[in-house]
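Would you mind keeping the following structure in view while I ask a few things?
Missing here: one protein chain of the complex. Every other protein chain is in place.
Chain IDs A and B follow the sequence of writing; residue 1 opens each chain.
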Amino acid sequence: MYLRNTLSLILLLFMVQKASGQDTSFHPKHAVMFFPYPMYKKERWRSSIGFQLLTTPEDITEETRIRLPVLDWHGIKRISDHVTVDGRLLSQVLQNHLSVGLHWMKPITKNLYLSAGNDIGYWFGFLKFAGFNSEASGWINYPNFSVGYKTNRELLITFKAQCSINLFYKSANGTESFSSSNTFYNGETFTLALEQPFYNKKHLTLAFSGISNKFLWQTWALFYKTDRKLFYPQITVGFIL
Amino acid sequence: MKKLLIILISSSFLFSCKKDYQAPVPDFASWAPFNDPSAASLNIVSRSALEGVYTLDKGADMFGGLAAVKWSYTHNGNDTTFHVSGFFGKDISYFICQGKRLNDSILFNGYWRKMVSTETGIVRLTIGANEGGSLILSRNPVVTRGSIVIKGMFGNGNELPGNELSMVYERKLNNSLSPFLIMAHRSGGRTSDLLPASENSVEMILKTPEFGSTGIEIDVRYTSDGVPILYHDNTLNLRVVRKSGLTGEIKNYSFSQLSTFIRLINGEKIPTLRQALDAVVYRTDLRFVWLDTKFDGPIDEVRAIQKEYLQKAAAAGRSLNIVIGIPGEDQFNSFIALPNYQNTPSLCELSIEQVEQCNALVWAPRFTEGPQNEKVALIHGQGRLAFVWTLDVPEYITNFIQNGHFDAILSNYPTCVAFNYYVHQ
Partner (left out) sequence: MFINNHKGVLLLLAACMAVNTSLAQTDVKIDRGINRKKSLVLYLGGGVSQYTAPINTQPIGLQTSISRVAPTGTIKIMWHPQYRLRLGVESGYVDFYSYKLKNGNKNGNVRLSAVPVLVTWSMVIIRRLQVFAGFGSYFFTTRLNYEGSVKSSSHSLGSNIALSYVQPISKNLGISAEAKWMDAFQTKDHALSLQLQMRWKFLEW
């Protein structure tokens, strides 16, 4: 019900904006990752490197809380002015996540931009020490939608809504293994990203996310998945190269 | 100002999807036939007769195709309370009811729960006189396939039950791996499992037989004045206890301070190890207690309490074993520093060589190594037991019971272990 309301209102918002002006002030120095800027001709690639910090729900993961940052590489490849390929690699060495997807961007006014996209992700993890002989992997699909607002002093604000749909899960412990191709709606992530130049005109991304998922790939080794959605707050810091 | 508004609105989404989950036991008390003054308790013959594996005719889409029906009991002085539990194969679901006879019928009144979610509700079941009621209530019931039909309704939350549930007797419960132990983690399950009592509490010890448990694992720590208590975490935190202003490591506080200021998440006091073992020995029929040592340092005090309660259990005619857990090298070194440690019942999670060195009664490897049938056979050959921990994935529980040779499975979902064990052929 909530999702339906959200989507219909986003559609309404899109229609409200549809009749308004087109982007005329694209400034190539805004090399940002979350903000849904189109990539115009001179730019081929854009990438950032940074980290994510996530906190796991204490009532489930107890004192075994993940404190390790996730290394985050994020790249965008231009296909056309308004279409890009978005690739991302997240790594904690023992568990990793790769995703790739197509994103379509639309300037609505000088200050307001929209994008819609779909990414497909593959994650894998392995623990082979201290009594563990475990490994797991899976496929997840991420449809997403972003609204970006450009302020007049170079601060770019992006709100991103993303769904997560689990496509496949496989795990093994010693000689025991289990796999499931049961597709299910896993949850949603809302992100508020702030991007602006900070030093030497290099842009910095600072993103706050609220992840509400039944299954989160970073927790595959910690607990058995339930039908309850758990909440994970997350901070992403990215240095745009 | 506009930017601030956008940021605030966007931020509100970030936390909008955070939920606090609860699964309170529904209020099932008001069922008139069950509360009829002429409704009476069932005797041991009737209770035993209706235990078995049942096939679900109706309700299989909700709970799965099979159910294992089993009785449990707890004592309170001279009073004994019986519960009948049904363990299902889908979504770690179960029902727990009280049972009575009314004329020639048998009534079950209680609640059901799915452990993978917060779904729960009232369940009311009947065995009609012609559907096995008269047979079960006879002096010497001979129960065969199809001779008992349990019918009734289940609902959602506190709503009146409106969905049909029907089960037909199929066969006796499996007992082939006897004496296989269904070990409940933290005395019955974790706080996050939203059970009606808190983990590591006396109240949970009294509940856990209803979940099918025949043994428990409990976590032992010391207070600052040297009292062994039941508590899992290093610190006082809101996962386990209610807000009190007391923070930091639990070992900083005396038992009197904890007893005065601290309540567990469901309102219980933190019990001492003596209080917990008192409940096990005198109020349940649990057969095994695993004392998981969550402290470094001397084990003497815990050893003395273990010895005292083994003697009390023997004096009470109880078949009970209490073992001291050895989860790491520090505890191993403390254990072998005990005088007469080789005759102290223990459970060692370390290598087989260390199991042999401390003469542990039980070897307990982590489940992530798999069933390890060769090593389990070696341990059995030495006259020891092999337990596996902490197994919560239903598919793995099924595999370990069907293909493994462990003597016990430790789980946060004893109902799932009970289902898989009792329906196993």
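Structural remarks
One rule holds for everything that comes next: a residue touches a chain if its C-beta (ideal position, glycine included) is under 8 Å from a C-beta of that chain, and two chains touch if they have at least 3 such contacts.
Values in this document were obtained by computation on a predicted structure and should not be read as measured data.
Across the complete structure, the visible chains that the omitted chain touches are A, B.
Among B:31, B:73, B:261 or B:282, only B:261 touches the chain left out of the display. Which of B:238, B:314 or B:337 touches the hidden chain is settled by the complete complex: it is B:238. Counting over the whole complex, chain B has residues 1-6, 8-9, 12-13, 15-16, 224, 235-238, 242-249, 252-254, 256-257, 260-261, 263, 267 touching the chain that is not drawn.
Summarising the interface, chain A meets the missing chain with residues 2, 5-6, 9-10, 12-13, 16-17, 20-21, 25, 55, 58, 108-112, 147, 149, 151-155, 194, 196-199, 206, 233, 235.
The criterion applied here is as follows: only the chains that are shown with their structure count from here on.
As a whole-number value, the distance joining the C-alpha centres of chain A and chain B reads 39 Å.
Interface residues of chain B, counted against chain A in their complex, comprise 3, 6-7, 9-11, 13-19, 21, 91, 114-118, 190-192, 232-235, 237-239, 349, 365-372, 392-393, 395-396, 399-400.
The residues of chain A lying in touch with chain B in their complex are 58-60, 62-63, 127, 131-134, 149, 151, 155, 157, 159, 161, 171, 173-176, 178, 187-188, 190-192, 194, 208-210, 212, 223-224, 226-229, 231, 233.
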